[in-house]
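What you see is the complex with one protein chain gone and the rest in place.
Up next is subunit A:
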Amino acid sequence: MINLTLNQVTFAYRQGSFLLENFSYQVQAGVTLITGKSGSGKTTLLKIMCGLLPTYGGTLTGEVLLEHQALDRVPKNELAAQIGYLMQNPSRSFAMKTVEDQLLFGLENLQLAPDVIWSRLEEALVKFNLQKKRHQPVQTLSGGEQQKVALAQIYCQRSSLILLDEPFANIDAKSRAELLELIKDLKKQKISFVICDHDQNGYQGLADFVYEFTSTGLKTTHLKSYPPVENFTLPQKAVSKFKAECLSVKNPSQVLLLEASFSLAKGQIGLLSGPNGSGKSTLLAALSQLNAYQGNIYYDGRVARKRKLKKWAQIVGLGFQQAEEQFTEILVQDEIALAQKNSQHPDYWTKAQVDQLTRKLNLTGVLKQSVYQLSGGQQKKLQLLLLLVLAPPVLLLDEPLAGLDYRSYAVVLENLAQTVKDLNLECLMVSHQRYLLNGYIAYELRLQNKQLVEVRR
């Protein structure tokens, strides 16, 4: 068990805005789960613990000690061999092209002998079931598979402390269960974990310590989990102006969907579910005319292909999986102002109404900040706020609930459902998080094995 201690650490990205104030913490053996509000500083804490901050920004006072030595004095390769860090968005952490190259890159950094490198590589590929993906470009893997590659890389480092930042945000229940089993297995090998996660399902029997993050320290709390719902109680499905006929979608390596016909529903939210890599995001992109497809998509009787993308974007609003991609302005307040200016329901979205939603989503304190300085959860909430205010007739949302704390999750869901109902929008969302959805979801489309099946009540 390594000795990593934070003593009276104060950290700020900008003058006067402290995320940590006189924060003290010593890492404990076992699995530590840290929860807390979006934007509270959990990612910042993990980055301080693995030595990325203040090297990559901000000012830090106090001590961060690894085995009684200042962390910033430990050589990077030695640090990686002791502390592994999984970023919130692993797809942005791969420097190399293929899975094998990426794992080799990390191993070469550790100055290990070549035979040790190859043996660790082979072991990691087997343990994480990546043998068949060995020579595949990492950027073509699904979110869950990329998560596995990132974890496999940390496993190769043989770190005795692993820091995981929202490790299950964009992965399906099956992959989540597999990864939790892997964590259990690694825990038996005396590897300690510090995990920041909003979704506390699955940690029963695994997490030894559960804390809530505050700027001055960690407060002991207990696990609060909501069981995922397998079968929803579904109401009558409403009529729709948006439908697809004989729709086929593929990516460069395989067919994802074969001749599917389906429709959405006015004033209701549908759930698009399916395992990682099944093609949910690609399907949403095709419905938005961002990707090629075969078959036809209709809105109000007119074929989508006959409409220019400029016009189609006024009808179909796609919420990207990465919230940052949704923004066109620099400041939060500018984004909100632009959305309000271009709202298709200005009578509904008055300034007072927009301000109220901004308050509910806890974004009032960040209005003057750059959108790129927001935490992952804050970006998600801002993204949804913008899409709701713009209110296109059709809303396609890719993982709008990923990475949100329970309170934000409930607020987002409630406001999404209310707006969709009030404005008679047609909404289809992708979500791996299935808890608390009962009562909000009107229909479910399951994408699996190239088929799209509508789940009936």
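Please note the rule applied: contacts are C-beta pairs under 8 Å (C-beta built on N, C-alpha and C of every residue); 3 or more make two chains touch, one makes a residue touch a chain; residues count from 1.
What we mean here is this: contacts and distances are computed from a predicted model.
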Name of the absent chain as recorded in UniProt (options "Ion-translocating oxidoreductase complex subunit E", "LemA family protein", "Rod shape-determining protein MreD" or "Energy-coupling factor transport system permease protein"): "Energy-coupling factor transport system permease protein"
Among A:5, A:22, A:77 or A:296, residue touching the chain not depicted: A:77
Residue of A:36, A:106 or A:400 in touch with the missing chain, whole complex considered: A:106
Contacting the left-out chain in the complete assembly, out of A:328, A:418 or A:449: A:328
Of A:6, A:34, A:234 or A:318, the one touching the omitted chain in the full complex: A:318
Where the unshown chain meets subunit A, residue by residue: 47, 50-52, 55-56, 75-77, 79-81, 84-85, 87, 89, 91-97, 101, 104-114, 117-118, 139, 153, 157, 288, 290, 309-310, 313-314, 317-318, 320, 324-328, 330, 338-339, 342, 372, 390, 392
